[in-house]
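For this view, one protein chain was removed and the others were kept in their places.
So, subunit A:
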């Protein structure tokens, strides 16, 4: 069912969507070329607000990416079987979101051509990067995050690519998928190593998820600015990342399951569980908002207090209240089971959440910068057209890559889904264990071919 989507003739809608997305991606290229040629001054950044949309978008995209690794790694450690139907798409989403994110730290610098100076390479200047800067940690965090996510995603893909290879009818397709599946035969020994490697990668990726967005939060929390210098940022940013990332997964999955007819794989139960996580992390984020406000009052620091009064009632109050409405209030609707299981409601809410999370980064970055210690250096930030086109273009890049993924790669981890299906349960024949209540006829296995996959199911279920 899943591999069919990579095999059948490309639907017209895909071409239309791809055309749209890639023209948006072209807009990104144009904006970046324009910006590199003319300088960063084409953005709306000014002297007090030197970090504008580029950083906002960077944090936004990195945050989006975190849900993918959370679904594939953390939920794997917790043996959550419902993750299997969404993890492939979520990991792909991570990769593409991290690519979009990496654009911004690369291009928001004034001189992109010397950005390799941020890498610790022995050179003729005998100079090294400053390892005390969280912006350098960003380089390490995000690049290793991208590499680990890519490896994790690819390792997960190998058995599925082998499936596609075995089903392929054309010579080229067999060669290409045969090359990328690296000679996978689904042997017992393959599966045992595979499962162990997958578990190790999950164990490695989990601290990475938590640390990467913490490092991103250090960009702010390490500074001295009122509104930035807060110890709550690392966990609060991570919670926000999961919140926005899950919302993005819901947005994409609601469309994908409809368009690709995956309602039986990505079930309503799966979506409901994601909505519950959105509710939980949304509440954590809301708690953090209130904590920040409390701490501002409790600190008795007038700058800190003013920073928060300025957020709620200053020139950017509109952004603040959009953020509060979208992030604090709207996820609370998921307390109602009826709303939680309603596709239109969750689709709308997931978009609202991402709008809210974009504004969260906007509020944190800009309201703290535009009015800080010295009233003589107060300013106002207005984005320019290039700011907007770069952001829109990053969505174009994201959807271009995502559409390519939907077209050429199995979007559901087939091997894993098979592993959690009731048929893969070795106790399936037993009566009265709850699995086979409705049927006493033993399921007849297609004996040889499925051995490998059953092994997977067993090891996964048995650990």
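Definition applied: a contact is a pair of C-beta atoms (placed from the backbone, for glycine too) under 8 Å apart; a residue touches a chain by one contact, two chains touch by 3 or more; residues count from 1.
Criterion: contacts and distances are computed from a predicted model.
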Taking the list "Electron transfer flavoprotein subunit alpha", "Cation:proton antiporter", "Cytochrome C" or "Nitrogenase molybdenum-iron protein beta chain", the UniProt entry for the undisplayed chain gives the protein name "Cytochrome C"
Candidate in contact with the missing chain, chosen from A:47, A:124 or A:376: A:124
Touching residue (missing chain; options A:175, A:196 or A:258): A:175
Absent-chain interface residues of subunit A come out as 122-127, 165-166, 174-175, 178-179, 183
